[in-house]
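Below is one structure, written out as structure tokens, with a few remarks after it.
Up next is subunit A:
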Amino acid sequence: MSNPYVPLLVLMGVAAVLALGGVGASWIIGPRRYNRAKLEAYECGIDPTPHAVGGGRFPIKYYLVAMTFIIFDIEVVFMYPWAVAFGQLGLFGVVSMLTFLTLITVPFVYEWRRGGFEWD
Partner candidate 1 sequence: MTDSTFPWLTAMVVLPVVGALAVWALPAGVRRHARHVGLAVSLLVLALGVGALLQFDTGAAATHQLADLVPWIPAFGVSWALAVDGVGLSLVLLSVVLVPLVLLAAWREHPDDAAGRPGPGTATAEAATVTSATTAPVVDGTRIRTYVALVLLLEAFMVAIFAARDVFLFYVLFEAMLIPVYFMIGMFGGLQRRYAAVKFLLFSLAGGLVMLVGVIALYLQGPGGEQGFLVDTLVGAEMSTWTERLIFLSFFLAFAIKAPMWPVHTWLPDAAEQAPAGTSALLVGVLDKVGTFGMLTLCLPLFPEASRWAAPVIIVLAVVSVLYGALLAIGQADLMRLIAYTSVSHFGFIVLGIFAFSSVSIQGASFYMVNHGLSTGALFLLAGFLVARRGSQRIADFGGLQKVVPVLAGTFLVAGLSALSLPGLSTFVSEFLVLVGTFTRHPAAAIVATTGVVLAALYVLLTYQRVFTGPTRPELVATRDLSTREKWVVGPLLAAMLVLGFYPAPALDLFREPAGQSLEDVGVQDSQPTVSTVSPAETGDHDGSDQ
Partner candidate 2 sequence: MGPGVLAQVGGTAAAADFSNDTWWIVAIKAVGIVVFLLTSVLFAIWFERKVVARMQIRPGPNVHGPFGLLQSLADAMKLLVKEDMNVKAADKVVYIVAPMISVFASLLIFAVIPLGPAVNIFGVVTPLQLTDFPVAVLYILAAASFGVYGIVLGGWSSGSTYPLLGGVRSTAQVISYELAMGLSLVSVFLLAGSMSTSQIVGSQQQIWWFIPLLPAFVIYFISMVGEVNRLPFDLPEAEGELVSGFMTEYSSMKFAWFFLAEYINMLNVSAIATTLFFGGWRAPWPLSAINDGMFNEGWWPVLWFLAKLWFFMFLFVWIRGTLLRFRYDQFMAFGWKVLIPVALAWIVAVAIIQGVRQFTDVDLRTLLIGLAVAALVVVGITFLLPERRRPEPERPDEPEVLDAFAAGYPVPPLPGQVLPPSPRRARLAEQRAQDAGDGPTGTATITAAGPAPDGTTDDTDGEEEVPRG
């Protein structure tokens, strides 16, 4: 098996079959006795909040987290190859990565100071 990714495909196939099969099996086996209340969204028995239907709103802070995550995730992506090749890059690599980290830290500090990580 020369290509290391082929086994992955096999596993994915098995996993997919399992995932589909499980739901399918319960669909076949399970009883079906619906009524209106069962199909309503769950809100402790009172009528569902209308705005939740079709994509509700949620606090803006989540966007902020997502954006911050994207930036830092990219940073991490850069650090992996650097870490693996650490021995070959020499001092130049160390200094470059430290510079890079410094530059990444600056906005991090900025966001921190400006309350980007406060959850209120």
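Selection rule: all candidates are chains of the complex that A comes from, given by their letters.
Definition applied: a contact is a pair of C-beta atoms (placed from the backbone, for glycine too) under 8 Å apart; a residue touches a chain by one contact, two chains touch by 3 or more; residues count from 1.
Just so it is clear, the model here is predicted, and its values are computed rather than measured.
*Asks:* Pick out the one candidate among 1 or 2 that is in contact with subunit A within this complex.
*Replies:* Only one option touches subunit A, namely 2.
*Asks:* Help me check something: in the complex, which residues belonging to subunit A touch candidate 2?
*Replies:* Touching candidate 2 from subunit A are residues 1-2, 4-8, 10-16, 18-20, 22-23, 25-27, 29-34, 38-44, 48-49, 52-56, 58, 62, 65-66, 68-69, 72-73, 76, 79-80, 83-84, 86-87, 90-91, 93-94, 97-98, 101, 105, 108, 112, 117-120.
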